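Removed: one protein chain of the complex. Kept in place: all other protein chains.
Just so it is clear, A and B label the chains in written order, and each chain counts residues from 1 on its own.
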Amino acid sequence: MRSTHRRTKGLAGIAAVAATSLVLTACGRTDSGAGGEAQSDEVSGGEATGTIEVWAMGTEGEVLQDFSAAFEEANPEATVEVTAVPWESAHDKLAGAIASGETPDVSLIGTTWMGEFAEAGGLMPTPENLVDEADFFPGAWQSTEVGGTSYGVPWYVETRVLYYRSDLAKQAGWDEAPKTWDELKTFAQDMESKAGAEYGLNLQPGQTGSWQTMLPFAWSNGATLTDEAGEEYTIDSPEMAEALDYYTSYFDEGLSPTRLLDPGELESGFAKGDYAAFISGPWHAGLVEDAGVKPDQYEVATIPSPDGEQGSSFVGGGDLAVFNDSDNADSAWKYVQWLSEAETQTAFYEEVGDLPAVQSAWDTGELAEDEQLQVFGTQLETAVSPPAVPTWEQVAGSIDSITEQASKTDLASQEAVAEMQSKAAAIGTGL
Amino acid sequence: MAQTLDAPTPPATPPTHEAVDHGPRPRSKDGNVRTPKWLYAVMTVGLFFVVLPFVWMVISSFKPEAEVMSIPPTWWPETITTSNYSTLFSKLDFPTYFANSAIVAGAVALGNVIFCSMLGYALAKLDFPGKKVVFGLVLGTLMVPGVVTFIPLFVLTTNIGLANSLPGMILPFLAGPFGVFLMRQYVLTIPDELIQAARVDGAGELRIFFSVVLPLCGPAVATLGVLTFLTSWNNFLWPLVIATSEDKFTLPVALALYSVGQNATKYGLLLAGSVVVVLPVLAVFLVLQRRIMQGIAMTGIK
Partner (left out) sequence: MSTQTTTTPAQPGAPAPTQKRARSRHVDPTRRQQAVAAWVLALPFMALFLVFTAGPVLASLGMSFTDMRSTDVRTPFGVNFVGIENYQELLADPLFRKVTLNTLLYLLLGVPLTMGVALAAAVGLNSIQRFKGFFRVSFYLPVVTSIVAVSVVWKFLLRENGGLVNTVLGWVGISGPGWLDSTTLALPTLVVMAVWRNFGTLMVIFLAALQTVPRELLEAAETDGASGWARFRLITLPILRPTMLFGAVITSIGYLQFFEEAFVMTKGGPLDATRSITFFTFDQWGYGNYGYASAAAYLLFLAIVLLTWVQFRLLREKD
């Protein structure tokens, strides 16, 4: 065994050199490090040409090919080739593609991945004057900016709002949605005591993605995650602790379950009136209606804040980015530009129901008239996106895990946020 | 379920069945060893628990989506529908995905059988410098957790131009350490005299391998072939990252793509898809199970 091992090491050296030199010759050195990079030069005039390879996830991936026919019509020299990628493995696929340089020209990129892929040197800075920043929801635009440079264009957005059973609320004496934190608490209590709900408000007790429900309370309370420059974490603040305290009180008081719900459990429970309210994104309208909730039985409302002003929710969604390894970048950006035109955005909404990231797309049609949609539109104006840093997923993972401890054990909120801060500081921004 | 419970004695199985079952050394069955009735009862109860989740999967694949997700869950479908299957077959370019999966899994199985038995034979029966190093190296990697090699392997594969190609899904898995271990153990059980006799007759070492040793390896080859086929057939993450265009998708990749929607998994589709994916594997196993048993029995894993 021992001699075998020594000799294996010799071989190991050779193989390691071989493997690494392969990496080296293929990729070469680039100046990595997003931030402070200049925006790309303006794209040329004229029509797009050549083949534009696009990756898109989920429903977008399924419909985008047909949807792009209009672009191909306007640019006869160009062909759009869309590959659908499942969301659950999109991150690995993109990471691998960037590592090897085998990227498509354009891809839909989850807003929270922008920091990582930009820092890896995979994404091209957005060309000057491609789009006007002011056209987009501010929170959505934030998600494209890594270290002060924009690396893409927001495509569609989603934000979290309060869903509640309006018929049960009436029974409990609530004709309107709660506006302040105190009201929300009383509302949840009334839903249990007067309307027979098992849980007044379902919140996520930690675990993956719970920060998307917890942080809106913190943002609404004036807490921030980083300083203005985006260099230092500022999680350990009285505002954050207060918000976490408020959030976990729902578990302590039995207003929210502390266990992870099974798939479909929330929707069917909402239909039965067991869960009177929850916080989620626009897709849940379809899900609860599929579960048998009639449209007049429920309503959505913006996130409450401590003092009754409109709360700040989380804005997520997808950005469009062009890769450094694209061999048709100019046309690729033109395609991105086309997708972010207001008319295209409206048309895409009509096709798949994705909420447009461009504000003016909300001025006409269903988006302007539908009351429920207007709630989302209003919420988006104040919605915040988390810092676009490469380490965000890990920081979020720590926030999730500490939120879980605060929800399920007797960890005090003050200590919890201090721990979040020290974890985040240790992880760093990665920029 | 009920059927399996109360039908223990139909004369369905011919009496000859057992003799085949015992593989290489047929034994006389003179009724000396009795099978107690309670054993069947215990086995049936065990069987019930083991196949229950599987049966539920098959039954539920015939439920409409809403019923799959309903709480409390239903056991027998209130509405029986084949819509999950028809959606699956109409939305997916089934022949292509099926062919890709079969080609990849078939090639991986074939390659493992050939390359691993060659090296296995060399390790078991030939003396050569570096033998211990080779064997140590192979066994060592058997124990390395898979997550780790993912990115380096991906960078390598794409850099040698194998991205979005079937060879890119096949080549990295052609030479697995497990196969070498299995084949070596099996070849060890082949008597030295056989090989020695061939040498005396003047056969070269390579010929000895192909015309003497390999034909004797039937059961081990079947075992290795089926196990590697199965692993490759169910492989998901690698084909997913390698295949970038739809004509290169394998079955699990295509299924994941269509059943996992943006914010909610379509469980009905997923269940139907899982049934479809598992059927070919099950068929292969059913056909070859006796040979596999032999292979494992004689591998001398003792």
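Here is the rule we go by: a residue touches a chain if its C-beta (ideal position, glycine included) is under 8 Å from a C-beta of that chain, and two chains touch if they have at least 3 such contacts.
Because the structure is a prediction, the values reported are computed rather than measured.
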Specify the shown partners of the omitted chain in the complete complex.
-> A, B
Decide which residue listed in A:37, A:116, A:239 or A:354 touches the omitted chain of the complex.
-> A:116
Subunit B residues touching the omitted chain (full complex) | 8-9, 13, 17-18, 21-23, 25, 27, 29, 32-33, 35, 39-40, 42-43, 46-47, 49-54, 56-57, 60, 71-73, 114-116, 118-119, 121-122, 126-129, 131-132, 134-145, 147-153, 155-157, 171-175, 177, 180, 188-193, 196, 199-200, 204-206, 209, 230, 234, 252, 267, 270-271, 273-275, 277-278, 281-282, 285-286, 289, 292-294, 296-297, 301-302
Interface residues of subunit A toward the undisplayed chain are 1, 4, 11-12, 15-16, 18-20, 23-24, 27, 29-30, 32, 91, 95, 98-99, 101, 116, 119-122, 206-208, 258-260, 262-263, 390-391, 393-394, 397, 401, 404-405, 408-409, 430
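Here is the rule we use: only the chains that are shown with their structure count from here on.
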Interfacial residue positions of subunit B with respect to subunit A in the complex = 65-66, 69-71, 132-133, 136-137, 140, 150-152, 154-159, 163, 237, 240-241, 244-246, 256-257, 260-265, 267
If you look only at subunit A, which of its residues touch subunit B in the complex?
-> 1, 3-5, 7-8, 11, 19, 22-23, 25-27, 55, 57-61, 81, 83-89, 92-93, 95-96, 99-102, 104, 262-265, 267-269, 281, 283, 287, 290-291
